[in-house]
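Here the complex is missing a single protein chain, while all its other protein chains stay put.
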Amino acid sequence: MAAATILEQVGRRVRLGLVGGGIDSVIGATHLLALRADGLADVVAGALSIDPQVGAASARALLLDPARGYPTWQAMLAAERDRADGIDAVVVITPPQSHAEIASAFLDAGIHVLCEKPMTSTAEEADRLVATVASRAALFAVTHCYTGYPMVRQARAMIRSGAIGAVRLVEGQFASGEPGVLREPADPAQRHWRFRRSSMGPASVLGEVGTHAHNIVEYVTGQRVVEVSAHLSTIAEGREVYDNAYLTVEFDGGAVGRLWSSFVAAGNEHGLEFKVFGTDGSLHWRQEEPEHLWLLRPGEAATRITRGLDSNDADSLSATRIRPGHPEGYLMAFAAIYRDFLTGVLRAVAGQDEQPEMRHLPSVHDGLSTMRLIDAALASHERGGLPVKVTSGPSIGGTDV
Amino acid sequence: MAAATILEQVGRRVRLGLVGGGIDSVIGATHLLALRADGLADVVAGALSIDPQVGAASARALLLDPARGYPTWQAMLAAERDRADGIDAVVVITPPQSHAEIASAFLDAGIHVLCEKPMTSTAEEADRLVATVASRAALFAVTHCYTGYPMVRQARAMIRSGAIGAVRLVEGQFASGEPGVLREPADPAQRHWRFRRSSMGPASVLGEVGTHAHNIVEYVTGQRVVEVSAHLSTIAEGREVYDNAYLTVEFDGGAVGRLWSSFVAAGNEHGLEFKVFGTDGSLHWRQEEPEHLWLLRPGEAATRITRGLDSNDADSLSATRIRPGHPEGYLMAFAAIYRDFLTGVLRAVAGQDEQPEMRHLPSVHDGLSTMRLIDAALASHERGGLPVKVTSGPSIGGTDV
Amino acid sequence: MAAATILEQVGRRVRLGLVGGGIDSVIGATHLLALRADGLADVVAGALSIDPQVGAASARALLLDPARGYPTWQAMLAAERDRADGIDAVVVITPPQSHAEIASAFLDAGIHVLCEKPMTSTAEEADRLVATVASRAALFAVTHCYTGYPMVRQARAMIRSGAIGAVRLVEGQFASGEPGVLREPADPAQRHWRFRRSSMGPASVLGEVGTHAHNIVEYVTGQRVVEVSAHLSTIAEGREVYDNAYLTVEFDGGAVGRLWSSFVAAGNEHGLEFKVFGTDGSLHWRQEEPEHLWLLRPGEAATRITRGLDSNDADSLSATRIRPGHPEGYLMAFAAIYRDFLTGVLRAVAGQDEQPEMRHLPSVHDGLSTMRLIDAALASHERGGLPVKVTSGPSIGGTDV
Partner (left out) sequence: MAAATILEQVGRRVRLGLVGGGIDSVIGATHLLALRADGLADVVAGALSIDPQVGAASARALLLDPARGYPTWQAMLAAERDRADGIDAVVVITPPQSHAEIASAFLDAGIHVLCEKPMTSTAEEADRLVATVASRAALFAVTHCYTGYPMVRQARAMIRSGAIGAVRLVEGQFASGEPGVLREPADPAQRHWRFRRSSMGPASVLGEVGTHAHNIVEYVTGQRVVEVSAHLSTIAEGREVYDNAYLTVEFDGGAVGRLWSSFVAAGNEHGLEFKVFGTDGSLHWRQEEPEHLWLLRPGEAATRITRGLDSNDADSLSATRIRPGHPEGYLMAFAAIYRDFLTGVLRAVAGQDEQPEMRHLPSVHDGLSTMRLIDAALASHERGGLPVKVTSGPSIGGTDV
């Protein structure tokens, strides 16, 4: 008979609180689907919206104990901290300019934090958050959700093991172009927060989609971007922030590459993909076809690796649930992020010192890296595209993994 | 503010029991992932395995109240029927020869039933189950899970609305060939129940995979198979049942077609697909690429319809959770089956007379149809492939929809 | 320096005559594109149409010597036979009911023949043609043009070498559905010859497209169909021949399979494909994506083999012209048929006894095999689909290869 799982050892599910993610939040619905998948957590508390009516309706929709549907995250923190059955962990699903403050407050209270991306709205906030995480016992991770895909983890493992030789060229892009981001509404009051300068400055496109592209190539290559040349544009009529960014980059391992982030790639349904070229071959992956990772070797037949094969790397298989041939899709990738995080939380609750699953997850250093790239990109753009160094945090091979 | 959902009206989740589906069950894990997605049910009871040790471990893994982890389905039925907080519904995840008896017993007790496929092991059992369902108030559906895919429902809606004209040719196939089904173990004692004659006779391949292919083409075309010519083979060495079936069929709406079911299509990862050709065009769908439905019209550019587009049919959109471009995959399709069923159960619990979501689900008549086809196919095969009529139940356009 | 090619040895191109293939012939234009590719032949004579005006215009379009644009094939045969610079070879591009007579007449005169498919209009004609070919020195081949695709030849070589183990299941289909074949014109006088009973009986769909599907699976598997169960239909309104044929077949090597031929698969642009499943894996190929052959092995990553790789079989590479990555397409496949045939003719002109390139080409025995299958399929259909034996000619492993 199998050994007791960590869930059985703890004997209860993780008690989870949400900040943001109410019924009017697209990403909130995604979080709920993802966090339920494995039955490792119950949502028991929430400050689900800054709009009190939406917050209350959202709490009802989740059948929350009315006492635990809070009007503000501060109220939730104050109350839950003092409950014997208070939340173990919180998920931060608010706009980025509030992430640092909220995350720090919960970390200070010893509550584990899973934080939406971009991690913060400025590099300074990110720096401070790094310090906070370093000095607190609570766990922290960023939901760069695409790293939950088994074939992204397979790519990471294969590159690490030398399957394509030394990495030389790196293409990353998240070029979206669906109706929801392509155009500005005629009435500026209807504008989404992600398209306002007040949210995270003019580089909205880098924060919102660019961080995913940046994070995923750093994740799979194990290399940090250390230099960037940027060309930013505002394409949509009436938009007050940049909505298209071309970055040419250099990595600390010697590779060169490009990162393209866009809201105006009209007709693209999603647009996240990477291609990593080494001295001996390349790996190609697209989020819209996530079950497969392509390995191309010069002069040889192409290999299409499927999620879930016995021969896949253990790190990839650990993010896999069902047999090959049954597509798992985006929500199971997101659920893999949750499974790793919640397993880490359960281990912490059980008093275990090690939470090995956390190493699969984007860390606070990864989040810092994305914020520093944005700063450097803006600086480069202002200098006509001249290359600017990125002051990078710990290497991926160091602290993070 | 949106009206209260049926979940909010009832004020609690569906109380669900499982028969089968323990930790050694592949399909059990799938059911758990699917039923959790929407937070509409809690698994509160289970008779999870005929092996008592596996059953107990499975109950622990789910953090079940130990008193509600039962050794047998009969024990579960007896105990839960009498509890004030007894289960509302049961999921039957056992081998097919036990489905009819278990389902009938729970239906008799007024407990709603979601039943794995094939619905029964013989057409006679299926006939009796039809009668039981007709005479009981409890809800019943069969988990032909692939009908939960939004693009399968889109195909059904488009055919119904005449998008391809009159249906003329129908291709359905479920030709699998992964290692788990391709070969027999050297030791017959290791043989899976699905490859034993004692499970459901010699036509295992028709029951296990053929019913999915048959069901999906009846589902999308709205036509019943009324005649079949069969060519059955045993390909794998040492196998005691047929593992490859070629059926040529005629439909009550005048179409002709083919159904191919196989365990020995070596290298296929899954293998379920359909193509429906009408007088004005055709629709093509493959389970391994489920986000897209192709519409081909003679002499025109091809149209690739994506899950989740605003222009998709309401029946398709109702099975959709997230925006196009983020693949939903198999588990969300299975979760759509659960969402429809559990919503129906909640409506029944709330005393509502209508459960409109149930019309999306394969019914007891659909299950009967699959069992009668198997009988007719065996009869045809014994007669050298001469066509045999299928005594069909109510048409899809009648009782079922 | 490379040895002199056979063209250089002969010192001139093959002198080619055409029967049929005038400017109103779709397939005639294809032949011209294909035969020119390698510069191995000049079209110097033609009886290009039964319509004298079309014939004359066609001769002008080719800049033929007016004296060698003949009104009938008989006139061409009589004149060319007697010229010192008369044609070496003839291409027969007429409707099938005239193939046997024309081909035999030219063979009798020692003129090599490349004959369109279906080889004849009846099995009796095919039998007699086999005898003629056997007793004459001139070369003969049938333009089952799809066997000129490098990746079809690659599949043949791989199956022969055991790459997928013993062949067990075979899928072949040519299910077309473009506007040109999908419907009958309102005016029966406008009906194409291929849809008239007078051309080759009621089984038009088997002769026109079914022979390609049949030939290609025999070609790649090296097995002959020896038994067939047929289900034939007429789908298009007002059509006087069958336009959809489902065949379930058995092969002399023990495999079972299906052949689907159709004119009414509405929306299919072409529709030729095969899948061959063995004990160890399978090979998949589609004419619409001809550069790639897929090798699927159970439980392993998929392999997509590209035309032109150094590791491909010599028989495949011999049909290849340019590097991988530059799609060659249908016309180069057709040109490979011509290159093999014309090289054979040049060898014969040079007095060489061996023409090894001819073994790549569908032979008179392959043509006979297709005609016998049609007869057996019609017999099976008349008997309600009961299996009927196919009296097969020499095995592919015998005379042909």
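Note that the chains take the letters A, B and C in the order they are written out, and that residue 1 is the start of every chain.
To be clear about the criterion, a contact is a pair of C-beta atoms (placed from the backbone, for glycine too) under 8 Å apart; a residue touches a chain by one contact, two chains touch by 3 or more.
Fair warning: this is a prediction, and the values are worked out from it, not measured in the lab.
Visitor: Of the residues C:269, C:354 or C:382, I need the one that contacts the missing chain.
Guide: C:269
Visitor: For the chain that's not shown, point to the residue among A:260, A:274 or A:334 touching it.
Guide: A:260
Visitor: For the chain left out of this view, which of B:12, B:83, B:197 or B:304 touches it?
Guide: Of all options in B:12, B:83, B:197 or B:304, contact with the hidden chain holds for B:304.
Visitor: Of the residues A:278, A:327, A:344 or A:362, which one touches the chain left out of the display?
Guide: Answer from the full complex: A:278 touches the omitted chain.
Visitor: Which residue among C:63, C:84 or C:186 touches the omitted chain?
Guide: Candidates C:63, C:84 or C:186; residue touching the omitted chain: C:63.
Visitor: For chain B, which residues reach the chain that was dropped from this view?
Guide: Contacting residues on chain B, toward the hidden partner: 295, 299-306, 309-311.
Visitor: Can you list, in ascending order, the chain A residues touching the missing chain?
Guide: Within chain A, the residues touching the omitted chain are 164-165, 168-169, 177-179, 182, 229, 231, 233, 235, 244, 246, 248, 256, 258, 260, 262, 264-269, 275, 277-282, 295-299, 302, 384-387.
Visitor: Could you list which residues of chain C touch the chain missing from the display?
Guide: 1-2, 4-5, 7-8, 11-13, 23, 26, 29-30, 32-33, 36-39, 53, 57, 60-63, 176, 178, 180, 268-271, 287-291, 306, 321-332
We take it that only the chains that are shown with their structure count from here on.
Visitor: Report the chain closest to the protein's overall CA mean, measuring from each chain's own CA mean.
Guide: If one averages C-alpha positions chain by chain, the most central is B.
Visitor: Centroid from C-alpha atoms only, then distance chain B to chain C, rounded to Å. What do you get?
Guide: Here chain B and chain C have centroids separated by 44 Å.
Visitor: Need the CA-centroid distance for the pair chain A / chain B, whole Å please.
Guide: Averaging C-alpha atoms per chain gives centres 35 Å apart.
Visitor: I need the residues of chain A touching at least two other chains; which ones are they?
Guide: 306 - these are the residues of chain A that touch more than one other chain.
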